[in-house]
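Missing here is one protein chain; the remaining ones are kept as they sit in the complex.
For chain A:
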Amino acid sequence: MSEEGFDAGRLDELLRPVVDRHGGEPGQLVQILREAQGVVGYLPAAALTAIARALGLPRAQVEGVAGFYSFFHLTPPGRYRVLFSDNITDRMLGSGELLDRLCNKLWVERGKVSEDGLVSVDTTSCTGMCDQGPALLVNGQALTRLSGERVERIGELIRAQAPLADWPAEYFRVDDNIRRRDTLLSAEWPAGAALRAAIARGGEAMLAEMKLSNLRGRGGAGFTTAIKWESARRAECHAEADGRPAARYVVCNADEGEPGTFKDRVLLASYADLVFDGMSVAALTIGARQGLLYLRGEYAYLLPALRENLERRRRSGLLGRAVCGQAGLDFEIDIHVGAGAYVCGEETALLESLEGKRGIPRIRPPFPVTAGYRGQPTVVNNVETLCKAALIALRGGAWFAGLGTKQSTGTKLLSISGDVETPGIYEYPFGVSVNQVLQDCGAGNAQAVQVSGPSGICLAMHEFSRSIAFEDVPTAGAFMVFGTHRDMFEVARNFAHFFRHESCGFCTPCRVGTSLVANCMDKIAKGLGTQYEINQVFKIHRLLHAASHCGLGQAACNPLFDTLQKFRPAYERRLCSLDFEPAFDLDQALAAARQMTGRDDPAAHFGLAARLPGVTP
């Protein structure tokens, strides 16, 4: 072994099977990088060169893709890579202290690799375990329900270099925590039942049921699913330049990156057949032969069970050639695993990632329904949307339209976390009031609820009578509750940092703006903010809303805007004055020089400490 932790001489030998497994297909680059990192430990420069050569891609393109995703490492990340989930709900459960404790125990500085190359400890965006946090990932595997005791033990296991397989299985347990069941969660749905029902109806009739159902997308935008399916069904597909035949595609969006959301995790863990049935129903309706499921990297622990499930479906004739014995009805499903990039939940960035590229949202039009995966007509739907489509195949559109409200039919899965007695999954018919939900989950002293994650809306107490529905408070599912003892400024600051970390960097307003607002929030947190910073935040909010390329940038300042409107005192009590205060501190800048020269004139101090006693910059 070389110092870098891999055997450079054996690099080609290590990489060849990975490249071959993917048929040397450049479109599989993200999957290849992921697996290459699995065998090599990280992605050294020589590995990128070798992969580029094997795939016939420019090296810089391969490096560009590797450099985009958080879970790819171009330098050795330590043999144990520990990433604490940094959602506000993890923080409220004490993740910050636990992180410090682990760093102390292992003698490692946060964000740095220990000198012996054994371990690194850092944070990562929400890992989707808010109902059983604080959580972390160790070498990509999810750990839940951290406590001081667990963290101590983890430190010992790492020091002893115990393989993950020897760690207590209990640490890796992920519970479903289903707390309220309605139509979807209250029944067992045998594999293939929905698909058979759809076959019996036929594609055109299935589409008619979808229209009747008025199902709207559960991934956030709330677009009417039948319109999407119909457009893709009618769209022209064309043979590709490389000889691939004309095709349509169904993509299941299982990226679930919105902080505070974890309902897709539960559907994939315990209702996977319903998800695959939904994909099959969509395929039958639009005339697709290939489905792709994009699974966020954080949920890689679900992969073996999902693959096994697909194998089972193949054996029982639900997948592959002549599905359910219907000649000419072929359908396959592939699973792609993401590598840590929230923006890849945006459907066109997701398609780019599926094609092995940097996850940059595309220019629209054209929309995926006409030019999606590999330029072909593609339906992208959320996991929950596809489950609902399966139910519609089984029970019909009219039945579905009878649930919920007129404009928001059916039920919605909420992922509830934060200051509640029983966090977990709650299924409600659309139209339920926020108050009702708060009562059911045991939120005794809520002052605010962040609905639909940081991109969504922050509701204050006087709004709790509003209802969860597209026509009132729309949601992709996150429902984070904040008790009266919580500091809403810190909530917003956490979200500002989330967006800075997750901006893809493509467009100027979001790339620079998310950094500027995060800096503003840090300045206010230090007690150095003024009315000037508040005005900055408003100004940047307006710009991002107007000029950002995709929904990430457009929504990035929403939580700040909401909390500034509704929880102004949380900001104002931190402001040091109502005038401008520079971030630059003269005394701090001169401190090193003063120390070196030994010359220090107390009368020449003009920095913050001199002017604002009690403030430590």
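Rule of thumb we're sticking to: contacts are C-beta pairs under 8 Å (C-beta built on N, C-alpha and C of every residue); 3 or more make two chains touch, one makes a residue touch a chain; residues count from 1.
Assume contacts and distances are computed from a predicted model.
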Absent chain [UniProt protein name; select from "Protein FixA", "NAD-reducing hydrogenase HoxS subunit gamma", "Phosphonate ABC transporter, permease protein PhnE" or "Copper chaperone PCu(A)C"]: "NAD-reducing hydrogenase HoxS subunit gamma"
Touching the absent chain when the full complex is considered, from A:174, A:194 or A:507: A:507
Of A:543, A:557 or A:575, the one touching the omitted chain in the full complex: A:543
Sites on chain A contacted by the missing partner chain, in the whole complex: 45-46, 48-49, 58-61, 63-64, 66-70, 341, 358, 363, 365, 500-509, 511-516, 519, 536, 539-540, 543, 546-549, 583-584
